[in-house]
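Here it is, the structure, as structure tokens.
Note that one protein chain is taken out, while the other chains of the complex remain in position.
Take a look at chain A:
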Amino acid sequence: MTLEKYILAVITTNPKKVPGGTGVFFCDSKEEMETFAANLEAILDGIAHGLSEELYVIVKH
């Protein structure tokens, strides 16, 4: 089965924003968040989309 338009992971510095239900990575700083997003993008073959300054989602297209 192939996934389409599916949120694979959420990376955030603000725990309040994310209710769960998917892989969530809490980061301490914006830099750490960007590193996580870059790595997860490569690992999961998805695109890191920025929803706000403190929240990235990795989406499979």
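We take it that a contact is a pair of C-beta atoms (placed from the backbone, for glycine too) under 8 Å apart; a residue touches a chain by one contact, two chains touch by 3 or more; residues count from 1.
The rule is simple: contacts and distances are computed from a predicted model.
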Protein that the absent chain corresponds to, by UniProt name, given "8-amino-7-oxononanoate synthase", "cysteine desulfurase", "YIEGIA protein" or "DMT family transporter": "YIEGIA protein"
Touch list for chain A against the chain that is not drawn: 34, 37-38, 41-42, 45-51, 56-57, 61
